[in-house]
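Encoded as structure tokens, here's the structure I'll be asking about.
Only a single protein chain was left out; the remaining protein chains are all shown in position.
The chains carry the letters A, B and C, assigned in the order they are written, with residues numbered from 1 in each.
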Amino acid sequence: MARITAGIATSHVPAIGAAIDLGKTGEEYWKPLFAGYDWVKQYQAREKPDVVVLVYNDHASAFDMKIIPTFAIGCADEYAVADEGWGPRPVPPVKGHADLAWHIAQCCILDEFDLTIINEMAVDHGLTVPMSLMFGEPRAWPVKVVPIAVNVVTYPPPTGNRCWLLGEAIARAVESFPEDLNVQIWGTGGMSHQLQGPRAGLINKDWDRAFLDRLTGDPEALRHMPHIEYLREAGSEGIELVMWLIMRGALGPRARELHRHYHVPASNTAVGHLVLEPAGKEKP
Amino acid sequence: MARITAGIATSHVPAIGAAIDLGKTGEEYWKPLFAGYDWVKQYQAREKPDVVVLVYNDHASAFDMKIIPTFAIGCADEYAVADEGWGPRPVPPVKGHADLAWHIAQCCILDEFDLTIINEMAVDHGLTVPMSLMFGEPRAWPVKVVPIAVNVVTYPPPTGNRCWLLGEAIARAVESFPEDLNVQIWGTGGMSHQLQGPRAGLINKDWDRAFLDRLTGDPEALRHMPHIEYLREAGSEGIELVMWLIMRGALGPRARELHRHYHVPASNTAVGHLVLEPAGKEKP
Amino acid sequence: MTRDIHAYLAQFDDIPGTRVFTAARARRGYHLNQFAMSLMKAENRERFKADERAYLGEWPLTETQKAAVLARDYNAMIDEGGNIYFLAKIFATDGKSFQYAAGSMTGMSQDDYAAMMLGGGRSPDGVRSIREGR
Partner (left out) sequence: MTRDIHAYLAQFDDIPGTRVFTAARARRGYHLNQFAMSLMKAENRERFKADERAYLGEWPLTETQKAAVLARDYNAMIDEGGNIYFLAKIFATDGKSFQYAAGSMTGMSQDDYAAMMLGGGRSPDGVRSIREGR
């Protein structure tokens, strides 16, 4: 039986990808940011997950304005790395776990989630930057991926509650997959950032830290937080944080925080990172 | 305020479109089929709907296997007529009602339906054959359309219950649209048909007639009918009937049957057609 | 209805003479269906008609899939993961109807199939469930 062993959250700022790809991780500006991801790299080396259900948003890469799926699930064997305007990132192609992905897709649709199934797509920094942060620069990624792309660009994105419920449904689906797989679920994007207009550059450390606290301590309230609060408090692109609720919903009512990192700035953005485990989970 | 004044169901067999386009509607084979649609043409001339929310399924025309949305809503100003392999049907282009469509899309997503928004697509016989049956062969269609494309090809399609709930959500959305519009909702596809394998040609008149009865008389039970029953009783493509539940859900708990037509065969298919009104609705 | 996907899918094997387009079939037939879909473009239809083998060769199809297309064996195409709405682009290219294609899968002559449909279609009696024999 497959099982969700951990939930990981991280920002997915494109500049982080550029810093890695251009060999700048040792520079003063970037050092403290990357240092906060040392812990998780060791955790991953120890835990050896088989598959990551990777919740992210596409940033006008795979999907243009012709088609805007609220929740899309990638069911392919492989995903190309998107060219976002400056050439594709020099990272390995992302291998999918088509068996698990199709299983989750089928289960969730039967469970009354209106997913869009995707069989071919390119994946952008929203997916590849977290991969780099968790695994460094290997020749091939050590996990297979089930991408879940969430619309957080065109309004309205899904509600926090709907995201949480999808997380619960994904967890039920994973638990009914017959193969023995160590599955992690990642929620990416956020934290505070606003990339547009006179208010660009907004960073709300207090609110971000409270969000990190509440994700384990008071998730029920987070689940019902309206979109407007994300926008007011964490900037227009802070809405990406709703995606973390899919991850959190998949862990069940209680979770334990294993690791936390918070850093400002990466380009325009506050960077947050959490490693959670479902509470009550026994180490093997 | 916009209001849903009627729910209309009809099969959308491609051969019906071909019969119209090739001028065969007067032939013995087709006469009784088309006669059953005389009533609705007069009804439409009297009722003059402004917009039709047209629930149908794409038959490998707009969507290939790369992308399979469970529920897609067309938000464009116009839809091209698809070339399904023998050239596009010689019918007028379909005008969209982008304002109402975007309104419904936004409302339903906020209402926790995971819609896929579509801004460009071609529409196939699933949408254009019902238009021809309701309006004949005008130079321009007398209504604007909000297409709702439902996946009933790759399994699982949405459950009957989910379809019903989407219908309810569409009705709430229409009622909150500020403009005064006479809106109909149509459910298309079905009735009995199987287009594949040794069991092709299956027609279950008793079951079809019971379905027509229950749509007004016992919709609550229909709503919970499992997919397997559609397949066993009405053939593998009979699953299209789940789409009628979106229409029915939009009419509210009680509806009144104004007109019914049932005919066998059109090519491989049993043809069913209903005109319903929400019960309690007063004629203007 | 059941929300257990294993129970849900298992039911579909119990319908006589019917192959439901599940994920397993969709995956097997992915390129077959994409090939068929390409025939929606008039220019591709021309190229296919001009040299079927050459056109099929441009797609990552198995030999069995290619042979089924060349033979217009729709049952075999469906066994290989084809879906009838995708395959429709093939028989449309041939100028054939849905009734022709469906009839060709039943083992009946086209005349007998057409007569059965005119007579009210195939009865569901006995072909609802293999297990229950009804």
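We take it that a contact is a pair of C-beta atoms (placed from the backbone, for glycine too) under 8 Å apart; a residue touches a chain by one contact, two chains touch by 3 or more.
No experiment lies behind these values; they were computed from the predicted model shown.
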Practice problem: Would you mind listing the shown chains in contact with the chain that isn't displayed? | Solution: A, B
Quiz prompt | Touch with the omitted chain, as defined above, among A:P90, A:P138, A:P178 or A:P226 | solution = A:P226
Quiz item: Any idea which of B:A2, B:A105 or B:L166 touches the chain not displayed?
Solution: B:A105
Self-check item: Touch list for subunit A against the chain that is not drawn
Solution: 14-15, 18, 59-61, 64-66, 82-87, 153-156, 159-161, 192, 194-205, 207, 224-228, 231-233, 236-237, 264-265, 267-268, 270
Quiz prompt | Footprint left on subunit B by the chain that the document does not show | solution = 75, 98, 102-103, 105-107, 110-111, 119, 173, 176
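Note that in this section only the chains that are shown with their structure count from here on.
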Quiz item: When the mean CA coordinate of each chain is compared with the mean CA coordinate of the whole protein, which chain is closest?
Solution: B
Quiz item: From the C-alpha centre of subunit B to that of subunit C, how far is it in Å?
Solution: 24
Practice problem: For subunit A and subunit C, let me know how many angstrom lie between their CA-based centres, rounded off. | Solution: 39
Practice problem: Go ahead and note the Å separation of the Cα centroids belonging to subunit A and subunit B. | Solution: 38
Exercise. Would you mind listing the residues of subunit C that make contact with two or more other chains?
Key: 2, 5, 8-9, 23, 30
Practice problem: Give me the residues of subunit A that touch two or more other chains. | Solution: 106, 110, 119
